[in-house]
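Heads up: the structure comes next, in structure tokens.
The complex appears here minus one protein chain, its other protein chains still in place.
What follows is subunit A.
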Amino acid sequence: MLPATLPLLGMPLSGAGAGVADGAAGESVLPPAGLALLRWQWHEVEAPYLVAVWILVASLAKIVFHLSRKVTSVVPESCLLILLGLVLGGIVLAVAKKAEYQLEPGTFFLFLLPPIVLDSGYFMPSRLFFDNLGAILTYAVVGTLWNSFTTGAALWGIQQAGLMAPTVRAGLLDFLLFGSLISAVDPVAVLAVFEEVHVNETLFIIVFGESLLNDAVTVVLYKVYNSFVEMGSVNVQAIDYVKGVASLFVVSLGGAAVGLVFAFLLALTTRFTKRVRIIEPLLVFLLAYAAYLTAEMASLSAILAVTMCGVGCKKYVEANISHKSRTAVKYTMKTLASCAETVIFMLLGISAVDSSKWAWDTGLVLGTLFFILLFRALGVVLQTWVLNQFRLVPLDKIDQVVMSYGGLRGAVAFALVILLDKTKVPAKDYFVATTIVVVFFTVIVQGLTIKPLVKWLKVKRSDHHKPTLNQELHEHTFDHILAAVEDVVGHHGYHYWRDRWEQFDKKYLSQLLMRRSAYRIRDQIWDVYYKLNIRDAISFVDQGGHVLSSSGLTLPSMPSRNSAAETSVTNLLRESGSGACLDLQVIDTVRSGKDREDAIMHHLLSGGLYKPRRRGAWRCAQAHASFPLHQPVLRRSCPGRAGRGTWQCTCHQRPPRLCLWTCRRVGTKASHPWRAWRLPPAPRLP
């Protein structure tokens, strides 16, 4: 089994252990002399060991890079990794006299690309994505088609004009094939570079969305041209062109459909995992990966499948799985994606060293570089002009510059060019060399210069603001107003359909896919409120808040119909009216099957909560002046009764944990010594 996996992992059968293999063969002739204390079993662990070592080297390199802040602020990580790959490839070449490792298309498409796409699909801001879907689709489909045709045709043109060496034996179809694989914007490269640049979200989502959605177009064009080349250009009939166009729809819509089916399955299964929490992250990864593989098997667009899976399932899965699983999923995805990206760039560098695989032709290389830049810019300008007629917020010139400059090519193009069949495409080596140069140029040169360019052009940067309640509320209000106005006017526009979708989702989908308890209060406004409360409480506790670990309290955060007044923290702390500090109410008094981690969090919260003192008028200014900054919990609500000070029960007579309960229960509030909070006075709130 091991020897079979080695080619898959891109490592030659006789790898670094060449010498040992001979030794092993030699040993088997003679019987062993005696009992060996230690035996060198390299060939048994070779494959996984090498994989682990490569990943380790890449990670160590990342650590080394980030030791120097100056370097990393100027040079994007991807450049450094490629350069490292070049260096390592050179070393291996010098030592072993032949190129050992490279980026194998099989490994790339099956193992390295899925984590990155899954990560980006799952964490895609779906609202922004669907708001800009028109622009994204235009650039992805029309833009890629335009790029590939014009680049291929232009390259063929310069070959006819004699600017290319005659050894490049390629016809129009070959050039069109090459054009199709070189013209696709690459998601890995875009992510790697744009992540460090922080342009505003609209720009980012358009470029990134384009890089994801153009996969369908690239796959179709590549397959169509490949089969045309195989059939020979004379055998191509008109019906084949029609089939080509039809296959575009089949590939893209089919891929999206596969993704949505798996998203549905994933959401449905997570609904029932209440008692088997531990497998939740596993389910997420497995089903998403299965979506990828299924689409790949049916030769549909696998990237589209995974993207749609992530986008579609996120809302339901996040509602269904536990808090810990959510964290586990998030960090595992990010780790895998980062690791895969690192390995990809490093292998790109290493693969470039193997000169037996490529052949240089100046005309082809320079022509390609020039044409991809030119046609991308031209395409972006034309499409933006058309799109601005329909968009509410037009894309201005600066956005267009960033978009055309940000059209990076990456590892996908390289993997596709390696996959070409040398017998059918005789000019493959020239294409490989050109692709390597193009990828290096875009990642290194464009990656290095995009940051200064963005700064120089004063592109609107993304403002990383934390989610605020007001924003959420107003967003919802706007949505409703616009939907209403569309209803009044009788126009079925974007907001109308969004509204219809929300209604449908609320009525049918959420009921089916979400766990009962999650379904009952799923509401974005409530989610933001809850998250902000939790965050404030955690930060408060982190800053050394005196915590009463009241394990007697069982307080999941979801409100319920039958909130027993006695066990509700809110009621405990509230005097009357709306002096609520945190509106956490008990869901039911049955403790079985409760999330322990949620319970613990609420113990902390309840322990650190304050009882606002009754005051006549609302003197919030003064109140905040005397509150230490460590009480953000109070800030969240408490409009009316917040008094001059807040008090916490630190009764020394009884164990603190019972204090909150017994004080109230016995009703001897007055009899109980309440002591003022003793944190140092904090600065005035901004």
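Heads up, the rule we're going with is that a contact is a pair of C-beta atoms (placed from the backbone, for glycine too) under 8 Å apart; a residue touches a chain by one contact, two chains touch by 3 or more; residues count from 1.
By definition in this document, contacts and distances are computed from a predicted model.
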Per UniProt, the name of the complex member that is left out, chosen from "EamA domain-containing protein", "Nuclear transport factor 2", "Calcineurin B homologous protein 3" or "S-type anion channel SLAH2-like": "Calcineurin B homologous protein 3"
Hidden-chain contact residue, picked from the options A:41, A:335 or A:468: A:468
Hidden-chain contact residue, picked from the options A:37, A:63, A:239 or A:392: A:392
Residue of A:237, A:355 or A:477 touching the missing chain in the full complex: A:477
Where the missing chain touches subunit A, by residue: 392-394, 468-471, 473-478, 480-485, 487-490, 496, 499, 503, 506, 520-521, 523, 525-526, 529, 532, 559, 561, 570, 578, 580, 582-583, 618, 620-621, 624, 635-640, 685-686
